[in-house]
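Shown here: the complex without one of its protein chains, the others still in place.
Up next is chain A:
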């Protein structure tokens, strides 16, 4: 369902990237075309595989709110799992595993230990190309 929403948003959002022949002050002549070709490739393909932050934030917050031990009213993007939401370390690991399941990719253990707030989780997932 989130994938449908993402696909719909991607379809509706119009890319405002300029076409090939724009005056680029940094590169001239021989290199202009290749640079623009690279830029267009970066715009469409690579950027397309990252999820955007607002969508990631919504999904992360909904996963945390569905967690039984969490009080939904305290959940905000700056919430710290142990300090604000009153979870212990095992609960934190469980929340990270729930996020792993939601976004469908494996978070390595050393990275998972660093995720202690919702903001960090959103940043990590948004910067990971395999997030679905």
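The working rule: a residue touches a chain if its C-beta (ideal position, glycine included) is under 8 Å from a C-beta of that chain, and two chains touch if they have at least 3 such contacts; residues count from 1.
One rule holds in what follows: contacts and distances are computed from a predicted model.
Not shown: a single chain whose UniProt protein name, out of "NADH dehydrogenase [ubiquinone] 1 alpha subcomplex subunit 6", "Aspartate aminotransferase", "Ribosome biogenesis regulatory protein" or "Geranylgeranyl transferase type-2 subunit beta", is "NADH dehydrogenase [ubiquinone] 1 alpha subcomplex subunit 6".
Contact residues of chain A toward the unshown chain are 66-68, 89-91, 93-94, 97-98, 100-101, 106, 109, 112-113.
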